[in-house]
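So the structure is just underneath, and the comments pick up after that.
Left out: one protein chain. Kept in place: all the others.
In order of appearance the chains are A, B, C, D, E, F, G, H and I, and numbering begins at 1 in each one.
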Amino acid sequence: MMTKADVTDMIRAAKREKGVNWAEIAAAADLSEVFCTSACLGMNSLLPDTAGKVVDFLDLPAEAAVVLAEYPTKIFSQKVPTDPCIYRWYEITGVFGEAFKELVQEKFGDGIMSAIDFDMDIERIAHEKGDRVQVIMSGKFLPYKSW
Amino acid sequence: MMTKADVTDMIRAAKREKGVNWAEIAAAADLSEVFCTSACLGMNSLLPDTAGKVVDFLDLPAEAAVVLAEYPTKIFSQKVPTDPCIYRWYEITGVFGEAFKELVQEKFGDGIMSAIDFDMDIERIAHEKGDRVQVIMSGKFLPYKSW
Amino acid sequence: MMTKADVTDMIRAAKREKGVNWAEIAAAADLSEVFCTSACLGMNSLLPDTAGKVVDFLDLPAEAAVVLAEYPTKIFSQKVPTDPCIYRWYEITGVFGEAFKELVQEKFGDGIMSAIDFDMDIERIAHEKGDRVQVIMSGKFLPYKSW
Amino acid sequence: MMTKADVTDMIRAAKREKGVNWAEIAAAADLSEVFCTSACLGMNSLLPDTAGKVVDFLDLPAEAAVVLAEYPTKIFSQKVPTDPCIYRWYEITGVFGEAFKELVQEKFGDGIMSAIDFDMDIERIAHEKGDRVQVIMSGKFLPYKSW
Amino acid sequence: MMTKADVTDMIRAAKREKGVNWAEIAAAADLSEVFCTSACLGMNSLLPDTAGKVVDFLDLPAEAAVVLAEYPTKIFSQKVPTDPCIYRWYEITGVFGEAFKELVQEKFGDGIMSAIDFDMDIERIAHEKGDRVQVIMSGKFLPYKSW
Amino acid sequence: MMTKADVTDMIRAAKREKGVNWAEIAAAADLSEVFCTSACLGMNSLLPDTAGKVVDFLDLPAEAAVVLAEYPTKIFSQKVPTDPCIYRWYEITGVFGEAFKELVQEKFGDGIMSAIDFDMDIERIAHEKGDRVQVIMSGKFLPYKSW
Amino acid sequence: MMTKADVTDMIRAAKREKGVNWAEIAAAADLSEVFCTSACLGMNSLLPDTAGKVVDFLDLPAEAAVVLAEYPTKIFSQKVPTDPCIYRWYEITGVFGEAFKELVQEKFGDGIMSAIDFDMDIERIAHEKGDRVQVIMSGKFLPYKSW
Amino acid sequence: MMTKADVTDMIRAAKREKGVNWAEIAAAADLSEVFCTSACLGMNSLLPDTAGKVVDFLDLPAEAAVVLAEYPTKIFSQKVPTDPCIYRWYEITGVFGEAFKELVQEKFGDGIMSAIDFDMDIERIAHEKGDRVQVIMSGKFLPYKSW
Amino acid sequence: MMTKADVTDMIRAAKREKGVNWAEIAAAADLSEVFCTSACLGMNSLLPDTAGKVVDFLDLPAEAAVVLAEYPTKIFSQKVPTDPCIYRWYEITGVFGEAFKELVQEKFGDGIMSAIDFDMDIERIAHEKGDRVQVIMSGKFLPYKSW
Partner (left out) sequence: MMTKADVTDMIRAAKREKGVNWAEIAAAADLSEVFCTSACLGMNSLLPDTAGKVVDFLDLPAEAAVVLAEYPTKIFSQKVPTDPCIYRWYEITGVFGEAFKELVQEKFGDGIMSAIDFDMDIERIAHEKGDRVQVIMSGKFLPYKSW
């Protein structure tokens, strides 16, 4: 039975062979780069039509589209990440996490930023002292209810 | 000896008593809300002048400015956060962490987004289906060097 | 500075001294038993008016109402619980957690049951072979969005 | 030797192939959805007759019924769950666990809600602001004995 | 507010001062040694009358009886025990735990030995090659139910 | 090279195929049920003659008797057990472990109950309110020596 | 109530003040250095007479002898030790632990070296290339029994 | 590529088949039993000549001698050992570890016992109350240097 | 799909077969020993040309050069290392880590030593009392910025 991990491997192999990148796959599927990449890595589901576009673009078997459309069980490591590129983001959440909570709740009241009704964008910003990575995240505010 | 934790307690007490918020403290110190809040929580150091402005605005003792200007040892919990407001951000880094690395390195080459030459902004964005939290992060790209 | 933990201690002491129970406190505050108890234990915030009713009913100092209305940082242990009454619930989530996900997503599509727009009720149900504990939980379904 | 994990894989494959869902399997076995799903996932045993109904409905080999009727060793992860659908339930037990104990023991005396003499139901409840997941759990109260 | 830990300390101090042992305290309370000791250590509650007998026998303040009658939150360490006397028991449960499950379920069917409707006795048994510790545990069998 | 785990699998397969139970295997080997089961699960070694009786009774290959007679490396999980049948025993050791130490050392002096010179028996005891599991453990007392 | 930790502190203070060392304390108590030191550190109990000799030699209060004669709960850290002097011993048990088991059981049969009927000695051995630490441990062999 | 683990398996198989023991292997290699056993288990390297003697004695392929002479990466579990024979040694290091440090540094000054310039011997000592395991360890003392 | 782990295995096999060492591989690639070794172990990427030199020198397949040039996900164990050669470095970072921070920030101000713009060299230094390992590390200082 083909799994999401199998499909991720197929996508990586097709990427290397065809010399395409995530931006091109996302464009073929009419999706943002971040969401499309996360779905190809098995962390989100695609609508059947969108899954078909990814599979067509990369010449994968049809069953791969079925698998991309299934609802994933999201599993990620809870250990401190070791890869420096991911660790730096982890460090930022450690250093600024409490400030984030203070400011969100100061601006909105008691509640949270949704991680479900959520989107994110990553861009390269040219800068004279060295180009910068820009990440924009946006999530719906959800207030606590009492009853 | 007055510690950073002592000063954070003083700031919280003054905030409650005076009815000021983080945005007003940051404005008094000519700083962004995120950086100022993180420094008041003990996770960053302020320049002596800036520290003085915070202390004056909140009527804290002069020694508090000395402490705010000291270089902190940044200590944060590595356990999974339990507060829902902070957990949701943690969940986002778990779900999208690998996609972040894929896209940063696709756009820039082998390297990382700096967590030191870094800034962040949090805003409330009005939206008809419910207002949204927007977070913008920007860090300098640092390429690996060989030797 | 009076903390949520201080107020919880005051409430427990007043309960013991006055011989009142959680049901009576909740009734005085026009709240459900579960929500009111969780707020008294420091895991939720009360609206200022409601906080005042709790404080009046238990003859606590006025500052306690201010504290009950503050937004808590929810901290709970992530270790396996040892108290048998709480452990059994934990065991149930372990045994039935995957079935819960299968059935929620079969009935609703890819998404989650909200833990924010959520309520819960606990009742004693008479039964000839021994009375039963009944727990009813209700949370809004939140679908994942793509972008 | 066919294991419970093997049978779960067979059931998932048959579900996908035949396009049946958990509700239909449970109906074929005259069981509730929650109990039947948990047994198919290897967390409970079925009576031999009931196991036979599941196996017949899904056209599995006869040995699968023997395995479904065996007594399982219930193994589940004690780490914080990462899938958001399961995590939210985990968060609820963390936030309301102590309140649960307070109210059960206020209503019944010193003791616990059984996790063995126990049942659970999950329903979709229509709601104008968005449909809701409703979970009803019921367990026999067991008092502590002294001796 | 007097806690269970406070009362345990009072009991230990009174034991040392009066030179009484657990067997005598249990006899004064008309309880088994194991249950009485566990309650004095804060792991079980006593009925109010029984608590009064313990308090009278040891000349403790009346409030101690109230505390002994309260329902405890049972907290014990989940780390491997280091004291050799307790470790050996832990080792036994590790070496024979699976055999215990095999034999209980072979004799009774799918289910468990209750830890709530449960009693235990510890005796010194004279033996020519060295006296032996004998532990007898008895718990009600609870069968799983399907629904 | 045939391992203890291989032999345990062979024993389980032979048990299922022949329809014999642990009690019958133990009787064939002239051993108690608990010790024989633990040795078949790889946690104890059998004398060569006894191992031969188990192997003959279950029609296993001769090499299996050699393996059953080897000295095992006893490996068991130190995590909190999740199976409810084993967890309840674990809970009992947590709730009563300190009381066990208090009473053993009150009756014998400073020392321990041996886990090596040790035996255990598990029986079904008929009871009008529901049959009970009875566990009897006996271990030699070993006093600490000074030097 | 004076604890073993209190007495260890008293002994360390008296050692520093009087300028005596562990060898002299052990000689005063007619004990080996290792056992006497471990008892003073709270990891073993002394007979009342021996405890009295330690207390007399160091001019401690009489109650300290009562405490030294009590049966300790032996608590030690299960984390990897960080002090280099203790870590090296830990490393030796890691590197040679399996070889130890192989050779003990080759020489004696299935069983263990007792840690209760046990003694140890530490000596300085002069050596031309640098003096050496010599540790001699001796424990009774305990064979497993079947039943 | 043949690994150290492969060679350990070959040695165990040859031991069982030829009926030789560790003492005989060590004698063939002109090594102490402890060092030779530890090298055969992959925790130390042998000189090429010595490795050849082991390989010849056990009729292993020539490549095995190359592997026995390679420098190992020493990997051992940092969890509490579960096998009783190894656990007892672990317990001894926990109970007497601090006393060991006190006495080594009292006899030598600030420094450690080397685990590199180190040897160990294990012997069976006849004793009327039961034979004893004797372990003698010897390591060079290494003083700390300042600079 | 050939992975970095596969290529590391190929390099180790070629090293053993050809009898070359890391210094020779580094020389063939015009790289420092430390960087070249770390890249061969999968912890850094090589430029395509440099990767080709390594592959040519060791007669590996051409695809190995593609893999050596890919950007690695750096994964390393966060447990305490057990191999003594690596542990000693770990111990040094534990003993001197805080002093390192004190002195770097005393010399440079608030900030860090970069681990990205970084190089390291390892040399054997002859010494009459025994040769010494010398490690020289150099990293760019990165100051914190406020905003």
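The definition used in the following text is that a contact is a pair of C-beta atoms (placed from the backbone, for glycine too) under 8 Å apart; a residue touches a chain by one contact, two chains touch by 3 or more.
All figures in this text were calculated on a predicted structure; none of them were measured in a lab.
J.: Have a look at H:46, H:86 or H:122 and name the one touching the chain we're not showing.
T.: Result: among the candidates, H:46 touches the missing chain.
J.: Any idea which of I:27, I:66 or I:86 touches the chain not displayed?
T.: If we include the chain that is not displayed, I:86 is the one touching it.
J.: Given the full complex, what residues of subunit G touch the hidden partner chain?
T.: 9, 12-13, 16, 79-80, 82-84
J.: Could you please point out the subunit A residues that touch the chain left off the display?
T.: Here the touching residues of subunit A are 80, 82, 84, 87, 91, 94.
J.: With the missing chain put back, which residues of subunit H would touch it? List them for me.
T.: Touch set of subunit H with respect to the missing chain: 31-32, 35, 39, 44-47, 50, 71, 73, 101, 105, 109-112, 114, 116-119, 142-147.
As a working rule, only the chains that are shown with their structure count from here on.
J.: Check A-B, B-I or G-H against A-C and flag the pair whose interface repeats it, over half of the contact pairs matching by residue number.
T.: Overlap exceeds half of the contact pairs only for B-I.
J.: Nearest whole angstrom, what separates the Cα centre of subunit G from the Cα centre of subunit I?
T.: Inter-chain centre distance comes to 43 Å.
J.: Rounded to the nearest whole Å, what is the centre-to-centre distance of subunit E and subunit I, using the mean of the C-alpha atoms as each centre?
T.: A distance of 56 Å separates the two centres.
J.: Find every residue in subunit B that makes contact with two or more other chains and list them.
T.: 44, 80, 82-84, 91, 94-95, 101, 105, 111-112, 114, 118, 142
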